[in-house]
Each structure stands twice: as structure tokens, then as C-alpha cells.
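The complex appears here without one of its protein chains, the remainder shown in place.
Here is chain A:
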């Protein structure tokens, strides 16, 4: 029997691009805070069937849901994001019997009538026994008429209900004020941009055409499609639930609550200009594309301070911080254009270099050309300065991002404590390591191979003093192949087998010293072996050291990998080794084929 599916889209949720390691790509002002795994999404009380297992990242700006994929290497995933500013209310529902603990998100509703009628006259409360979410009329709540749970019949705590009632009333007052402010102000952006205005409820039939329009490349307008097994008519489309099947819901709730508080402040700060009275700042206009407009050190000149008040106290400090932030973000925004311009400048500089070279080489001096060159050089001075500053800024922002990334990782470690927590930590660490390898072009810079030890040092150095332990790092590198089949962790045999004394007398075991390395799978040991044998067969001198092999055109590969291949060939009896004080040389195995 075919189960009927109902689909709808929500304007609250958006597709987001993920990094190569399957992690959300954060903006410069965004910080990773926490992560939960095996999370399912619910619309009201109905499961969203296509999003029942995934990782949920919490940043200071968004909730990002990354659905589970069995083969991440083949299917590059896309995630869903929900801006924290859309979350109006938050509730924790403890697990009961087989029901996992859940976090209920109530999203901001636009319709004033709906909001007022359905929300402000009712009060949502959680049963302390079964955690069922009950609704009751605000008027009903009193000491004499205590509402009871619809499921287990337990009475509500009057004190808690009154507390909720007061909070609700305060919220509604502030909303009323906000609505009044919005209507009276000349800023129509708040209303027109509100997502609930654009909420579209669609039937499954009308969505068929959209299904085909969902490409791998994410367009900013595409919205995720949620599949439900029940009709959406009776469901509150503004409440979503997050079900935590692997636990960790309470910690996530705490983090989310904290992040929500901060996000609300940031939202209010940026949208309603909370501190506008203290200092009014006109935003910086983006530079034109033709030339570099931004100036590095005296950036404040592009920001117009119209305030007559002194910049002192908390408001002053806030403003200064805000100014600095906007300065950095402006730099970043203009960096792409600037870099293009710098590229043009560098071409000019190369031309100048050529001109000077020609001038020095020839006895004649062409005054006109030199004058032009000097002019170009003087014009480029500012650009070079700017490049230096841009690089500094980028480094600072990267460092800040790294700090928060590692901090969120450490939180995972602390939150876990159990085996599940530990594996979650290692999995996330593995994603971070993979992103690090890709972003920093580690393999390309290291001739296609980097030892696990080197990578460990580079990673720790990049992430600061919140070091990762070698054991966890090794565990993380083992699963790198999961994200990209082109990467492999190999064990390089550094030395020939050596005998190691065992615990008991006379017991000796053969042990080879080895080193872990990460390389691309295109580095094929077989092809290297073939090249080595070809060289030996055509060689005159008979034997070569690993370095001599490496210097040959046909075997230009990483020395460690080459040494490892040589050791393997020697162990297999294909080659034989000549050890001297000067080092080891490798020959074709003539010993085994010798006939007296």
C-alpha cells in the first residue's frame, strides 16, 4: 500500500551550501557553538519524513540542519538553515517512554490577528510528568481553576503558569509596541522582509514542478521541501520540533537559549538601531570596481559620524566595536574586487620590472618609458599597503573563527563523556581536518603527501592552544576517506624489519617502524614500483639510493612514499639492499637468481 505524502515548503528554512567535509560554511561574523546528531525535524507533532536523521549545528546566527547521507563521498549534501531571529519562543520537552527529548521552536508569526487571537489568549505549558504540551486559556488560569494535563491528568503548577502568563503579557506588550513602531516608522523592510509574509503552503501536486527545479547548485530562492504523512491543514506551520535521538537535548537547549538571547540582541541592534541615540552611523558604501577605494588605516574617514555626543561609556564602546566590525566586514566585502585590482597592479609591476631590466641592459635610456614606470610604481604603493592590511585582517578573522570552531569541538567533548560523545567528537574533528586539508591546499603544497605527524602539527598550530590529542587526531584521519575517496591514510614502512625483545626471556617479535601519512589515492604504489624496476633494468650503475631514485624524472614523488615502496619491494624479495655507512642502495635481486 502506497503511503500518501504531503509536501510543503517553509520560508523560514533555506538551503545552505556545506563545506567539503559536510560542515556549514560560516560567515565572518558567525561562530559555531554546538552540534547534535541523529536529530529529527517535526512540523508541529508530525514527522518531516525526509529530515529524520541529521546533524544539527548551532551557530550564533543560525540553526543548520545537515541530513544524514550514507555515502558522503559520492553524494555531496546540502543543509537547511533557520535564522535564529525567526525563533520567537523555545521550549524543552523531556523524553517520555519511547519518545525522545525534543525542543519546540515557535517561529515568529506575522498575522497580527492570528497572533493576537491564538497566541496571546492561550498559554502553552508542559506537563511536569509526561512533558505533554498543553494549551489553556489565559483567563482560566487562577488559583481555583487549575488546568490539568490532557494526557495524564496531572494539575499544572500555578506558580509556573503565572510566571509564564506574565512573560507572555510582557512579550505581547513589546510586540504591540514593535508593531506600532513599524507602522509609524518609514522603514517598510521589517514587514516586507518578514518570512511569514512569504509563507507558502502548497499541495503535493503543485510541488512536483519544483522538485525538478531543485538542482545541486543552491540558488538563494530555492526552499527545502518537507514531506509529511498527514495533511498540513490542522498543523501549526509555525512550530517546529527538534527531536534528539542520541541525547544531548538538554545541553543543546541551554546553548540554543543562550544563542537566541544573543541573536535577539544582535538582531535588535542591527535592525532597530538600539544604540542609535548614542551615535548615528551611516554605513559605508561599497567601492567601485574600477579602482581600489578603501584605505587601510584611516578607514574611519569613510564612515560619517554625525553624532554630536561624545563617544564615552557603554554606548561609546559599543559603537566603537560596531565601527570596527563594520570596518572589517567592509574590507572583506571589497576584498575580491581589490584582489582583482591588485592582480592588475602586479601585472603593471611586472611590466615595470621588464622595463627596468631592458633599461639597465641597454646603454640608451628612454626617459618617457621610465617616467611612466615610476608613475605606475607610485600609484601601486597604496595598493601594496592595502594588500598587507587585507591579509592581516583575513588572518585575524581566520584565527577568531578557528578559536570558536575548536571551542565548539571541546564543548562536544565535554558534553559527550560517553562513547557516543567521543565518536561524535572524532567525527566532527574528522570533518574539520578534511576542511583544513582542502582549504589550506596541504596536499598540493606537500608534493601530494603529508605525514599524519606534520598534519597534526599544522592543524594544532592553526587552531591555537586548544590542542587535539594525537590519539583522537589519528582516529579522525582514519575516517577521512569517508568524505573523499581520493584521500587515503597509508602506513609507510620506514625501516626494515627489526627484532624487538619481548617481555619474556628469549621471546622476540619482528616489528617494523612505520609512519602514518595522508595522500591522494592517485599516488599509486604500483606505478612507482614499476618505474623503479624500469630504472633498475635500464640502469648502468646497478644500484640507487632512495634520493637518487627520487631525482630521476620518471619517479618524481614524495621521498617518504618512495622509501616505503622500496622497503616493501625489498621485503617482497623483488629488490635487495646494500647497507653501508653512506646509506642504503637498492639493486635488483640477483642473489636469488644466481647460479654458480
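Definition applied: a residue touches a chain if its C-beta (ideal position, glycine included) is under 8 Å from a C-beta of that chain, and two chains touch if they have at least 3 such contacts; residues count from 1.
Throughout what follows, contacts and distances are computed from a predicted model.
Asker: With one chain of the assembly withheld, which option in "Sm-like protein LSM2", "ESCRT-II complex subunit VPS25", "Trafficking protein particle complex subunit 9" or "COP9 signalosome complex subunit 3" matches that chain's UniProt protein name?
Answerer: So, among "Sm-like protein LSM2", "ESCRT-II complex subunit VPS25", "Trafficking protein particle complex subunit 9" or "COP9 signalosome complex subunit 3", the name matching the hidden chain's UniProt entry is "ESCRT-II complex subunit VPS25".
Asker: For chain A, which positions touch the chain that isn't shown here?
Answerer: 496-497, 542-543, 570-573, 576-580, 585, 587, 589-592, 594, 596
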